[in-house]
Every structure is written in structure tokens, then in C-alpha cells.
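Taking it in order: structure first as C-alpha cells, then the write-up.
Heads up, one of the protein chains got dropped from this complex, but the rest are sitting where they should.
Moving on, here comes subunit A:
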Amino acid sequence: MKITLDVNGVEKTLDLDARVTLLDALRDHMGLTGTKKGCDHGQCGACTVLVDGRRINACLSLAVMHDGDQVTTVEGLGTPEEMNTLQREFVSCDGYQCGYCTPGQIMSATGMMAEAAEGAPSHVSESLTAPADLDDAEIAERMSGNLCRCSAYPFIREAISRAHAAQTREGRE
């Protein structure tokens, strides 16, 4: 089947077997291997990407369901020479070890911060309607779909927390 995707701002037309997941389309058909396959069953979060701004597990979605969609992957956030704030904080806080879950953590955190800014509550939010303060408990809860077997969790959350603080500061200025 022929589909067109906007990936990181670039339009791509692909002719794909209908069984190809969005994850495999990115990795094997577009060479964007930054998005990782950890379980292929939506259990680990390593394949997290943004589709039209919302985070999803790319392994649980068929590519042909995304004709016309905007997809953002880790390659769309920054480059080794020009990392974005979140990426810089992951490096500085050692928010990874092996690095395999890292793109998923970063994409999930990006989507998560946007959700919180829109007022979406989580299981640990005090109120369903008041804007959530992204403290550590909120970040931990909202990031729990992203596993890290190296167990860099405290440092991942430190990185997210710092990037969130920087964003908030920028937002006020």
C-alpha cells in the first residue's frame, strides 16, 4: 500500500506491506533507527514517537494507519552537534547507560510535558482539573511506560525535571 508520512518535517512516500508497523517503517524502510524495538508488544516504550504531537508506541501501530500523519522521532529533536535541552540534560545527568531505551524516554518525556502543559491529569494528580505540577511523583507516574533495564530512572527524571524547569523559565520570559 502507498502512504505518505511527514516525518520530522520531511514528506516521504512509501509503498509498504500492510503488515509493516510504524516502527519497522521508520527503522527498516526509512533508515531512522533512532526509534528502538525493545519488545514489539507495547510493553517497554523504547519505540515511543510523536504522532500529530501525541506519544504512541510505534510498534503497536501499522504504518498504513498513518497516511498523512505527522511523525516526530528522536532524529527530529536535535543532532549530536545541536542537541535540544532535553537531550543535553540526559547527557549531563547520565540519564542512560546502554542508550537503547533513551530515544523512547526522550520522546515520551517530550510528549508527557506537552500533555501536562495541556492540563492532562495522571493517576497521582491531586486534582483532575487543576493543572498538574510536574514534581517527581508526577514525572515517575507519567514515565512509567518507558522501561530502563540499566535502571537510570533517578537520573532520567532529574534530566526531565531540569529540562521542564528550563522550558517553564523560557515560557515565562
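The rule is short, and it goes like this: a residue touches a chain if its C-beta (ideal position, glycine included) is under 8 Å from a C-beta of that chain, and two chains touch if they have at least 3 such contacts; residues count from 1.
One rule holds in what follows: contacts and distances are computed from a predicted model.
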item: Listed names "ABC transporter permease", "Xanthine dehydrogenase, molybdenum binding subunit apoprotein", "glutamate synthase (NADPH)" or "YCII-related domain-containing protein", with the criterion being the UniProt name of the chain not displayed; value: "Xanthine dehydrogenase, molybdenum binding subunit apoprotein"
item: Residue among A:7, A:58 or A:101 that touches the chain left out of view; value: A:101
item: Touch list for subunit A against the chain that is not drawn; value: 17, 19-20, 24, 27-28, 31-41, 43-44, 46, 73-75, 77-81, 83, 87, 90-92, 94, 96-103, 106, 136, 139-141, 143-158
